[in-house]
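Here you go, one structure.
Only one protein chain is missing from this complex, and each of the others stays in its spot.
Order of writing sets the chain letters: A and B. Residues in each chain are counted from 1.
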Amino acid sequence: MKRLITRERLPILATSIVCLGLYLLSGFNFEGFFSLRVAFNFLTDNAFLGIIAVGLTFVILTGGIDLSVGAMVGLSGILVAFLVDSKHWNPIAAMAIALGCGAVLGLMHGYLIAKFELAPFLVTLAGLFLCRGLALWISKASIQIKDPLMTDMASFHVGLPGGASLSLSSILFIAVLLIAIYASRQTTFGRAVFAIGGGKQSAVLMGLRVPQTLILVYMLSGVCSALGGIVFAIYTSSGNAIGGTGMELDAIAAVVVGGTLLSGGYGSILGTFLGVLILAIIQTAITFQGTLSSWWTKIAIGTLLLIFMLMQRGIVKATERTTA
Amino acid sequence: MAIPLIVLAAILLFDLFFTPGFFSLEIRDGRLYGSLIDVVNRAAPVMLLSVGMTLVIATGGVDLSVGAVMAIVGATSACLIAKPSGSILSGIPVGTSIPAIIAVSLGVALICGLFNGVLVSFFSFQPIVATLLLMVAGRGLAQLLTDGQIIIFTNPGFASMGSGAWFGIPIPIWLAVGMFGLMGLLSRRTNLGLFVEAVGSNPVASQLSGINARTIKLAVYAICGICAGIAGLIGTADIKAADANNAGLYLELDAILAVAIGGTSMAGGRFTLAGSLIGALLMQTLATTIFARGITPEATLVLKALIVVGVCLFQSPRFQARFQHRQAGAQG
Partner (left out) sequence: MVALDQVDFTVQPGEVHALMGENGAGKSTLIKVMTGVYPADKGSIRLAGQEICPTSPSDATRLGISTVYQEVNLAPNLSVAENICLGREPKGWSGIRWREVRKRADQALARLSVSIDTGRALGSYSVAIQQMAAIARALDVQAKVLVLDEPTSSLDAAEVQQLFEAINRLKAEGMGIVFVTHFLDQVYAISDWMTILRNGRKVAEGATKDITRTDLVKHMIGREMSSDEAHPKAPESSALQSPPLLTAQSLNRKGAITNLDVSIGAGEVLGLAGLLGSGRSESVRLFFGCDRLDSGKLEVDGKGVHGWSSSDAIRAGFGYCPEDRKTSGIVPELSVRENIVLVLQSRRGWLRSIPRKRQADLAQRMVAQLNIATTDIEKPVQFLSGGNQQKALLARWLLTEPRLLLLDEPTRGIDVGAKQEIMNLVEDLRGKGMSFVFVSSELAEVVRTCRKVAVLRDRRMVETLTGSEITEERIMATIAEVSH
């Protein structure tokens, strides 16, 4: 007889309850909140954050962290805008270059972390500097994107019944989400990520290819944040070197609220999706409310983060007690 | 400490030959002016942050929230001075007394530091995680205090903390050097330094020697909060405004970098406050030099990134092992 509520499932259960609770609470308080259009806007307005958070989930599952994701959003956004608008490149080629940048940065992070055992937060902090520096070097001013293909992409959407529509960024987000769920559950790579988070030394002794996996994880995070930057640029129809400032924190918050343990090993992509939804609901609710200011979002996220971290602490302690 | 000092000297030497007027000093209105003074003055906030950060890193931790704490303290002080209508700080009866305003602001900084300290020492959170929390929520709190506005104020007395001078030397420099001196004394004349290093170097042995690691950690995060608070006051007084979004942005990175360059190991243990100070000066000198050469200042960011990776690589046992291995191979 399988139990539905196990200790491993507790965090994601809590996340689901919080998500549903917030949604219902907002829905009963604000008129029109329950509409399909609002629900699909959760996706469109947070696609970039979601894509970044998915990549970051893998990193955090290994017990690491990537602080460079927000800066990468700025870099890839300004790079695409610059190449397309100032250099008149084909947008697809420009995007490929931006994704390549993300991969290379991730490769550097992963190499330093896996081969020299440097602290992930330090290495990726340096990555943050590097990206911001390069982005500002390209252009300090924000660049408007007027390329027809790019504007088409921004306005592209699949109409759905009920006045809702699925934008290109939401489609991308959902695609990334599905691929990530598959990778984390059904591939040796995904399982190795979890095993490393459970204990790096054990993972080595079990014969897993730990350094390769770590490098791949950071590359994945780099590519995801570059893609997030591209989506962000399409969404705002511009590239901005300081775009995505502080987004690393939102992404980390989404991952943790989604039930992924910051010490690694426990968590899920689906949880991160719920975490992004929670952030989106809070944001939308605050907009709907009208009188509350936008900074309440940050405070609410911070408080939620604290509650979840305390809860995780409790779970970890309880686990230690039973195995000791 | 020797290597950053040599690098600093090398940059200064470069400036001596290639940056005209870098070393010229002049006295106007009883205040010293010149690139050198400017470098130290601009480095003052990071110097202050790096003092607290050094102690935190020496215990094996890190404080990512110092930038956000600067913003909170800046917002607090600006609101206390300007008294914008509807501010939740209006209830605090400080009047126009500058010492009272400073005391309340630093009190807020202390609370922030203690919050971090409690999470790290009593709830055993990883330091990155614990301080990340305030890093996320801190700017929100600062905006809550300022109601999302940039609070501009005119108060010559308070503004002098940022732009005033004392015996010809800008006040931020006095404050940074003063804090450095105070912490230097506190860490070497009392047992604080010894305990911090013991806890950072071997927590288990320290525990068995009767050192209360919790109290020590709580204390260093509190000190780090206060340092960030003073830095926040300087920053606010300098621009005579509180900008919750941009005050102290990315300065936590600069502070960590200063500590790393100064020679304090990121893993904890032995620390050197003087080294961190030199690290902070080194970075500002570099930035000023780059700026004076007409190179885009964004290059500094890239350079900082390369430096932090380089320094950490040299500290890494793995890298050292590989390097020595190669040397041995070349010899044998």
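Operating definition for what follows: contacts are C-beta pairs under 8 Å (C-beta built on N, C-alpha and C of every residue); 3 or more make two chains touch, one makes a residue touch a chain.
Being a predicted model, the structure only gives us computed values, none of them experimental.
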- Which chains here touch the chain that is missing from view? A, B
- Task: Kindly state which of the options B:N202, B:N246 or B:T296 is in contact with the chain not pictured.
- Result: B:N202
- Task: Tell me which residue among B:P99, B:G210 or B:G294 touches the hidden chain in the full complex.
- Result: B:G210
- Message: Could you pull out which residues of chain A are in touch with the chain that's been left out?
- Response: 2, 6-8, 182, 185-188, 191-192, 194-195, 197-199, 201-208, 265-266, 319, 322-323
- Item | For chain B, residues in touch with the removed chain | 189-192, 194-195, 197-198, 201-202, 204-212, 216, 269-270
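The working rule: only the chains that are shown with their structure count from here on.
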- Cα-centroid distance, chain A relative to chain B, in whole angstrom: 30
- Query: Can you list the chain A residues touching chain B in their complex?
  - Reply: 65, 112, 115-119, 121-123, 125-130, 132-134, 136-137, 140, 245-246, 249-250, 252-253, 262-263, 293-299, 301-303, 305-306, 309-310, 313
- Note on the structure: Given the complex, residues on chain B that touch chain A span 62, 123-126, 128-129, 132-141, 143-144, 147-148, 244, 249-250, 253, 256, 260, 266, 296, 298-306, 308-309, 312-313, 316-319
